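The complex appears here without one of its protein chains, the remainder shown in place.
As written, the chains take the letters A and B, and residue 1 is the first residue of each chain.
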Amino acid sequence: MGKNDTVTERQLTVLIFVSLLSPMIRILPSSSVALAGRAAWLSPLAALPAGAALAAFTRFARKNAPEGVGLQDMAQLSLGPVGGRLFGVLFALWLTFYGGFVARSAAERLLATVYPNGSVTVFIVVMFLVALITASGKTKTLSRTAEVLMPVLILVIAVVLLSAIPDVTAEFLLPVTYRDAGKVLYGAAPIFNVLSAFVYFLFLTGHVRRPRGERPRRVNWLALLVATAFGVTFFTLGTLGDKLSVTMENAFFMVIRNLRVLGIVERVEAVVVAVWVVTDFIFLAAILMIVSEIWRTVTGVRRRGAFVPPSAALSCAAAFLITKNAFTLQAWSDFIVPCVNLFAAVILVPAVMGIGKLRRKY
Amino acid sequence: MFREKKAPPAPELAEDAPVTAAAVEAVFRGCYDFEARTLHLGGDTENPVTLCFIDGLVSGSDVAEQVIKPLTDPERFAGVRDAAAVSRMLGGSVYVYTAKHREKLGDAAGDLLNGFCALIFDAERAAVTFEVKSQQRRGVEAPKEEKVVKGAKDAFVETMKINSTLVRRKLRNPHLKIKEFTLGTRAETSVTLVYIDGFTNPELVAEASRRVERIHTEGALTSAVIEENIVDNYRSPFPQVISTERSDKFCMNILEGRVGLLVDGLPLGFLVPGTFSQFMKVPEDHSGHFIVASALTLLRYISVALTLLAPAFYVAVAMYHQEMIPTRLLQSMIEAHASVPFSTAMEVILMLLAFELLQEAGIRLPSPIGETVSIIGALIVGQSAVEASVVSPVVVVVIALAGIAGYTMPNLDMGSALRLCRFLLVLAAIALGMFGVAMGCALLVYHLSSLESYGVPYMSPFAGSEGRHLTRALLRRSMTVKRDREPELGTADGGEAKL
Partner (left out) sequence: MKKTVLAAAALSLALSLGGCSSGLTILSNYRRIENIELVRTVAADKEADGVNVAVCGTAGEESSARMYENTGKSLGAALGELALLPLGRDAVLSHTENMLIGEELARERLGECLDYIERFSEMRLDTGILIVRDGTARDLLHGLTGEDTPAPDVIAGLSRNIARVGDGYFFTCREIASSLADNGCALVQCVRAQKEEKLFEARGDLNIAPAGFAVVREGGGLDFLSDEETLGAMLLLRKYKSRIVDLPLPEGALTVSVDSAAASIRPRFERDGALDRVEIRLELEANVISVSGEADLEDRTVREAAEAELSRLFRRAAESAVARSQALGLDYLDLESIIHRREPLKAAPALKNWADTFPGLPVEVEAESTLQRTYDIVDPPEDAKEGEDPWEKMIRLLRGS
């Protein structure tokens, strides 16, 4: 990696925050409400400790890793060159597929919300072309893009949630008693699943430069994400109720369908959906960047740029081939993707990092 | 016919050749404004010297009064010949404040081109040159392009010396350095680098010097020659060098820790590094009340969004997302559009083009006519177009709003870049609606984020600044509060050098 292409810890965390908004809006609040019912609005808070624990573990595990070393380098140190490379290849293949899944989900969401009979092909192709351009660039550029876009996203979601306040009904949210604790924890699982996707970004930690002297400024992406998840679940649940929310795949965007802003805009969902596509694009670009970074480390090539177009092409193919209709995509979204994500984030990555730590490789 | 008769190559100037009257005359052969005459030192016909100058560049009266008169005075120079005469002249017997002893033909020719007259001693094969520049130059006036409401009204002029004087008068600091470079293989334009030694980041000064020295041009006669050669990414339409005709703005930025460039012949000062937020600021921000100034800065950022997005947003909404338009407004839009023969897309593109045409005509024509054309264009053509059902009134309103918002940009280059992006976003909106606008904006932000100016992220402090000093870009703090300097500039008293 080029010495010139470094980011700060804060920039990486902003990139993680903006990227993870994409899967969060895909699964929330439906998945959480299906498990926790009307208590689901508390589930994001319940997911926080688990997410924080995983983040703390990964931070501890790479504490002594030298600068410029990413997760793939750590895996090769921990598992040896062959095992480490196998680990990398597995992740690269999964993430290539996952990128396709993210693009397809975003395209389906556009169709379900504002472009009823549009073409999935157009959205997927455009998204991949834009992601290809950005993923071919530097990590710091993508991180800076996320930094600029983050306040816009926060502003949009804040305005939307504030505008939704009059529609919130207390009956849909209360009562919640200690008897619901189990449900709340159960409902936290999908949210934890989204949070745990941050481990993919550990492949980019080789680009993180350590600050000299001054204390690094971090964005508490975990708290921000949990707050966003809380807001989205609270307002959607409060507006539609648990039973109706569960029946909708894009319940949050369904709520937005009713929002008027100051009488100037009759309905804001087109804007919100379009703004949310930006998070999909950032996530997709980050995934392509991560995949090419893994291939770069695995093959030992100096520059990763050459790996981006083939990864994008494969990922784009996956987006088309993954399913013929939205029904199967929902099955992927509800079962396969969360399971693989959880396995990768909670078992595979911590195990590899733990082995390296035990073997005192870093 | 002309193609066949190529001009013979000009004889190479032997820079190191000794200075003789014949050699100098040979250099300026064919120059009708070149004058050479023989003088007799101290009135002694046995003691001739040749006086050369370029008419127009020198002041005739100064040559006569301050050079010829003392030289021909027998009391001063009777019997004083060659080396002794040179020594006496350099010693102050001629009343000119700058006198140089030149032994090389290149130096002497250079001096003549810079408003000196040369006294050539053939026997010594040398010359003494005296600075007698003509005072026929534009005086200091109020800036014309950057309007001043409450501030200094001394704008830069085309003369380097005057410009450097304006800077010196404002920054009375012995550490203010004005380092000179000569650019242009043929025009030999003088360029100076202005910075405060011991305060400005030395790496920034070194990088700026390196880039100026690297410029290969025949003559730095336009600002683009300088700007495009010293920026990091010359392909980007976004300005990366702050150019200003206001000396106060120039000096304020030098005080911030930027490096300035003054070019002889250009009534502008250039400043590096240039970041996006800098192009949103005007010196008046520091003249008015800080709350008002902050509000106006925020308004400028809103203007950026308006000028960029209003037409694209309108196209996306009118073509794809009519559900966003309030019922009554949509009804009136349908009604207004019923008699318009063009599609919304074509309507907007035509109006944008018309707007650009009017603007260009307004700029190119002499000011009274230009203003008239703008008014006629805006009022009469716009209204007539609506009445003739060529465009719908909402489109006129949207385009005018975007245009007016664009005029609030303090920097013309930034305004032009935004106008260009506005077109591209409209095309994206036509193709893909709000999704296209979002993707277009994402690409635009990505492009801006990829830019760096002398190692400083272009989008700082919004990106690449660790989230610090965000308020600095958006708000102005009271002058009673300690100022927060831009850390990216890496000045000696704060911030981190990031070059």
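The working rule: a residue touches a chain if its C-beta (ideal position, glycine included) is under 8 Å from a C-beta of that chain, and two chains touch if they have at least 3 such contacts.
Small disclaimer: the values here were computed from a predicted structure and weren't measured.
Participant: For the chain not shown, which residue from B:K170, B:R300 or B:H337 touches it across the whole complex?
Facilitator: Missing-chain contact among the listed residues: B:H337.
Participant: If I consider the whole complex, including the chain that's not displayed, which of B:L443, B:V456, B:A473 or B:L489 touches that chain?
Facilitator: Reading the full complex, the residue touching the unseen chain is B:L443.
Participant: Among A:R59, A:K243, A:R302 or A:R359, exactly one should touch the missing chain; which is it?
Facilitator: Checking each option in A:R59, A:K243, A:R302 or A:R359, the one touching the absent chain turns out to be A:K243.
Participant: So which of A:V125, A:A227 or A:L342 would be touching the chain we can't see?
Facilitator: In the complete complex, the chain left out is touched by residue A:V125.
Participant: Thinking of the whole complex, not just what is shown, which of A:V7, A:A92, A:V114 or A:I157 touches the missing chain?
Facilitator: Considering all chains, including the one not shown, the answer is A:V114.
Participant: May I ask you to list the residues on chain B that touch the chain which is not drawn?
Facilitator: 235, 318-323, 327-328, 330-338, 340, 343-345, 424, 427-428, 430-433, 436, 439, 443
Participant: Given the full complex, what residues of chain A touch the hidden partner chain?
Facilitator: 112-119, 121-122, 125-126, 129-130, 132-133, 136-137, 170-172, 174-177, 179, 239-241, 243-244, 247-248, 254, 257-258, 266-267, 269
Please note the rule applied: only the chains that are shown with their structure count from here on.
Participant: Taking the mean of the C-alpha atoms as each chain's centre, how many Å separate chain A from chain B?
Facilitator: Computed from C-alpha means, the inter-chain centre distance equals 46 Å.
Participant: Could you pull out which chain B residues touch chain A in their complex?
Facilitator: Where chain B meets chain A, its residues are 316-317, 320-321, 323-327, 432-439, 441-443, 445-446, 448-450, 457, 459, 462-464, 466-468, 496.
Participant: In their complex, what parts of chain A are in touch with chain B?
Facilitator: On the chain A side, the touching residues are 8, 10-11, 110, 114-115, 122-123, 126-127, 130, 133-134, 137-138, 140-145, 147-149, 151, 214, 216-217, 219, 263-268, 270-271, 273-275, 277-278, 281-282.
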